[in-house]
Structure formats: structure tokens, C-alpha cells
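Contents: one structure, followed by commentary.
Missing here is one protein chain; the remaining ones are kept as they sit in the complex.
Chain lettering (A and B) follows the sequence in which the chains are written, and residue indices restart at 1 in each chain.
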Amino acid sequence: MTDQEFLEYVQSGGQVEATDELPDDYRAKLIKFIEMHGNSELMGVLPEREWILRAPTLQRKLALTAKVQDEVGHSQLIYRVVEDLGKPREQCLDDLISGKSKFHNVFHYPTKTWGDVGVIAWLVDAAAIISQKALLKCSYAPYARIMKKICWEESFHILHGRDVILTLMNGTDDQRELVQEAVTRWWGPLMQFHGNPIDKEEDPMYIWRIKSQGNEEARQQFLDGYVPQIWELGLTVPDPELQKNDDGVWEYSEPDWDELKSVVTGHGPKSQDRLDLRRMARENSAWVRQVVLAEAA
Amino acid sequence: MIYEVFRQERKGQPFQHAGSVEAADDAFADVYAREQYGRRGESAALWIVPRSAVMEIHEFVDELNRNYHRVDGYPLKEKLKEARERAGTAAAPGDS
Partner (left out) sequence: MNEQEQQLLLEIADDELILGWRDSEWTGIAPLLEEDVAFSSIAQNEIGHARALYELVARELGTTADELAFDRSPDEYRCAPLVELRLMDWAQTIARHYLYEEADAIRLERLKRSDDPELAGLAAKIDREEAYHRIHAQMWFDRLQGEPRFAAALDELRPQAAALLDSELRSEHTSELPELLEEMTMVRRSQPAGTKW
């Protein structure tokens, strides 16, 4: 198959497997995209795991531990796919820690209160799930298949988030303030999350049918699904321009694309701290991997 | 070592490939597969197999179109029409 034939094949809904001949550009872009997803699941654990230790009830502690466990599990699934495409897990982790490869913007920010725990599970995860659903028909079948499991597991995360938020909103004034403050603080990164509105016909991820939706489409879906949920609780969003037009399109203030670029290149408020933690944990446990995997290698 | 994991959703259903885990040996593979594919009780059963034990075939040859042992090798419409006409029981247009 020539590259052109391959392009037509995937654009008409065709899927490929690990053992198929893949155009070099497709393979390279695929690895980069999937690797960033794996990195994001792994780094996404770090903002949340502090709160496992501070969860205010046994139920919340169990739910939060299970949620974070799922995210680690997702990174395992994703790195296995990358490894079968030719890039070993250890190399992925090397590149993550050195800053050579990236992870999503939202995981570079601090979590300051229990309100963040709720907002992350409710809104940040929602934004992520919209992107993930657009991967269910990925032209690369092994990735599409793990996305099915990932999306299924995320369904409880959303409910857990909603439960935490609704409980806080029905609680004390302080608790309601926790939620509002967190929403206000996370709004900027949330609006940047789906990436700048590059036309999907110019987005290689869409051209190769790795994802089935453009950035702006994803953002619109997020706003359509979640702004009403935010407003119905009496919460406000820190964007006076935010409104839904008669034609169903959401208008909003231009997100800060400079901030996004700066953050994903490792200059976010918590980027270096979290990478340092990863590096340290990895160094301290290198002996374990040697003992356990050495004979198998 | 990479182990492939096959899972059965419910009793009676086929085992389907669910993914793979990296494990040092069978004992680790059992624990890890159980966790990744069954911690919520979402699987009735799992088969775990070292990847090296899985043989793959993805090329099949049928150069001479051996349709004699497939349903598409038996187009009967014309023959049935002829037989009905002969017997005077020709079907109305639109019947099969």
C-alpha cells in the first residue's frame, strides 16, 4: 500500500493493527500522540494523590484511591500500545522526565483544596473524556480498543466528581466557596485544554483519523455539556463573554495560548516539582525493576 | 515478559483479547492480569498467555476462488425462477 492508498483507507474508516505496514509519518505521529496521552495519565495522578491522604471520609478515600488507580492502569494500557509500536516504556519515561515529551496542560497546575478534587473529577475529567471519546474510532485499532476500556472506567470518575461537588454545594458556605474558587482558578486551563482551534482539515491527527474530531469541536462539546451544569448550581465562570448564540455555538474570550505553550513546555507552576518527584521515585525503585525484570529481559 | 490477556465478559461468552501486561513470571502475570482486567468483577474469567506462546496468522490464500464451500457459491435465483415457470407456479414480481 502506498502512503496515498493508506490515507484513503483510513479516511474511509479502515483500521490497522500493530503488525501492518504503517507509513513512517503515521507511525511517528501516532507514537507521539499516544505517548503524550500515557504521560498525561501518569502525571495526572500526582495532583490527586495528595488528596487521597486527606480525604475527609472513608468512602471518599476509597473512591479517590480507586480513581487514581484507574489512571495508573490507563497509563499502563497506553504505554503497552506505544511499546508495541516500537518505543519501550523505559524510553517513554526517560523522555517524560527529561522534558523531551509532553503531558497535558491541566496536570501542570497545583491542587490547593478539596474543592480542586471535586472540580478535577467533574470538569477536567469531563474535558478529557470528550477527547477520549473521539479516539474510540481511531484508525490504529489497538489504541481504539484500549480507549473503550478507558472510557468505560472514566464513567465512575465523572459520577464521583459530581457527587463530591453536589455534596459541597449542599453543605456549608465555606464548602460552596471552595467549589467556586476552584472553578474560577481552573477555568483558564480548562479552556486551553482542547488546544488551539486549528482547522481539523489541517490537523494531522484528524487527517490520519487518529482522532475523529477537531479541537474546536471538542471544546464546544465541553461547553455545551458543562456550562449549564455549572450555572444551574449557582456557580459563575470567570468569563463575561461566555454565552451560547442562537446558532448553538458558544462564544468565549480568547484563551491564553501563550500560557498553554509555556505550560506544556514545562514552565507550569508545578511542572518541575512533579517531574522531579517522578524522577526521584523512579531512581529509588530502579533496583526493583532490575531484580524483577532482569531475568525476563 | 509480555503476557496477553483474554477475558470472558460473562459465562457462555467467547474469550476476547483484552490487552497485555508486563510481568516477571506466571505468578506476577496472574496478579497483574487479575487486577487490570478483573478488579471490579467485570470479567467472569481470564486466560493469560505468554506472548511468545501465541502464534499469529494473518495471510490466507484463495487464488482460485473456492466458493464451492461458501454460501456465495450458490446463487439460486435464476434456477428457482426457471423451475417455477416450468411448474406453472411462477411467483408474482417482487417475490424471491
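The rule is short, and it goes like this: contacts are C-beta pairs under 8 Å (C-beta built on N, C-alpha and C of every residue); 3 or more make two chains touch, one makes a residue touch a chain.
Just so it is clear, the model here is predicted, and its values are computed rather than measured.
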| item | value |
| --- | --- |
| Of A:7, A:30, A:68 or A:182, the residue in touch with the unshown chain | A:68 |
| Residues in subunit B touching the chain absent from view | 21-24, 27-28, 31-32, 35-36, 39 |
| Touch residues of subunit A, complete complex, unshown partner | 42, 45-46, 49, 51-58, 60-62, 65-66, 68-69, 72-73, 75-76, 79, 89, 114, 164, 167-168, 170-172, 174-175, 277-278, 281, 284-285, 287-289, 291-293 |
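Note that in this section only the chains that are shown with their structure count from here on.
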| item | value |
| --- | --- |
| Inter-centroid spacing, subunit B versus subunit A (mean Cα positions, whole Å) | 33 |
| Subunit B residues within the subunit A interface of the complex | 1-2, 18-25, 28, 35-36, 56, 58 |
| Residue numbers on subunit A that touch subunit B, as the complex places them | 19, 73, 76-77, 80, 84, 89, 145-146, 149, 292-293, 295-296 |
